[in-house]
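Here it is, the structure in full.
Of the protein chains in this complex, all but one are displayed in their positions.
So, chain A:
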Amino acid sequence: MSDLTRKTAAELAELMTSGQASSVEITQAHLDRIGAVDGDVHAFLHVDTEGALAQAKAVDGKRAAGEQLSPLAGVPLALKDVLTQEGVPTTAGSKILEGWKPPYDSTVVKRLKAAGIVILGKTNMDEFAMGSSTENSAYGTTHNPWDLGRIPGGSGGGSSAAISAYEAPLAIGTDTGGSIRQPGAFTGTVGVKPTYGGTSRYGLIALASSLDTPGPCARTTLDAALLHEAIAGYDPMDSTSINQPVPAVVEAARNGDVSGLRIGVVKELGGEGYQPGVEARFHEAVELLTKLGAEVVEVSCPHFEYALPAYYLILPSEASSNLAKFDAMRYGLRVGDDGTNSAETVTSLTREAGFGAEVKRRIILGTHALSSGYYDAYYGQAQKVRTLIARDFAKAYEQVDVLVSPATPTTAFAIGDRIDDPIAMYKNDLCTIPSNLAGNAAASFPCGLADEDGLPVGFHVMAPVMRDDLLYKVGAALESALAEQWGGVLMTKAPELEVTR
């Protein structure tokens, strides 16, 4: 048997259906791979060896008994540490939750388990998903498998690095401002942010409730679509869940026909500040889609320029409120409870010790933006800008079916480069943030390597609300055309990691 960790999720499912491999064998192969390379990559915060093998064995048993199984049954997956899984440590990358074992499963986890998908462990992330590099994790930085001296993106850098390092064929991320798509771009993998409300937030440790969206990460478009279908759909436990059928994402990923599709290139997402190699690969991909029959036009979204400032008012405002629950009373860290300190003092001491620098920055910024006297100028005005951004999208979608841009202005940067320059760090998410503010579906697909550094570039597609299928249509068309040029998907160009025993 050739190396099971190099297979796609769809291929692994086929091997199990045809009886050529068991889920236990496949799971063990990935656990071995984690053991061999994760010392260097540090994608995982917790590996649940026993739990994963038990899940795999259960799936194999059901298959042997002739039970009807879902398409991804027995395929292993890496789970971002921001989603609760009963009895498995969940930290959200923060010291304040060190050692916490949730007493319940998030809806995403419930659906993964129901689909027979094997959860290998929890992946590293920026603390409470605040960051674009995983350098804000309280448990150390994840390294980009393409170049271990570089960051893998963030906040979901652990999930994207895990699939890029062949430690798992699938992963779950969450996207509040680009935390699935930007790491996808930086690691040469696929990252999809579904329509807001298309996937459930129940059991997702909230960063900004009006923006947070769980979604799939994979090495191919079809794998991402299969995972999307497994986790998406209405959930009565989430008050903002959309009660409509899941868009036909798998069908779109299998079909990938863009002839006649109207594609708009967003004029404002390019030019100054964008790396030449990123722009070159992006424009080549647009040309390729034109050759495949898409109709490409330039589209202007004039308010996208203000998406970043509006986001950095809305997000910290919601975060400062959401993170108030970490008060040292019901779960997590408690510091200074010496019998003399008041509850309020204990809360303040605990939050000082348990939160990292970026979390403190954003809580204080949010507290400021929401304070009386500043509310209208900051939070109120940001909400109005949010309306204008949504209107830019609505107007664009009168002309075109999808919008496209580079996923990020640059490729992956060196570890340490931007950690003490919050604004340079925030600018990573220039292209991804508008879709979070408007709630539409968006994804990053690999479109080549930048000439100047040989690192992956992401092609960003933005589709209207509940038209997630269009993302996969474009992604599949691009992927098969590029694979023909390259003789395989982009990931086959990734350097081999050193294996330790």
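By our rule, contacts are C-beta pairs under 8 Å (C-beta built on N, C-alpha and C of every residue); 3 or more make two chains touch, one makes a residue touch a chain; residues count from 1.
Everything that follows uses one rule, which is that contacts and distances are computed from a predicted model.
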item: Protein that the absent chain corresponds to, by UniProt name, given "Aspartyl/glutamyl-tRNA(Asn/Gln) amidotransferase subunit C", "ABC-2 type transport system ATP-binding protein", "Heme exporter protein A" or "3-oxoacid CoA-transferase subunit A"; value: "Aspartyl/glutamyl-tRNA(Asn/Gln) amidotransferase subunit C"
item: Touching the absent chain when the full complex is considered, from A:130, A:349 or A:396; value: A:349
item: From A:166, A:306, A:397 or A:413, residue that would touch the chain that is not displayed; value: A:306
item: From A:54, A:297, A:329 or A:499, residue that would touch the chain that is not displayed; value: A:329
item: Residues from chain A at the interface with the omitted partner, ascending; value: 100-104, 196-197, 210, 236, 239-240, 242, 303, 306, 308-310, 312-313, 320, 324, 327-334, 337, 339, 341-349, 351-352, 355, 357, 360-361, 363-365, 367-369, 371, 377-378, 380-388, 390, 422-423, 426, 437-440, 465
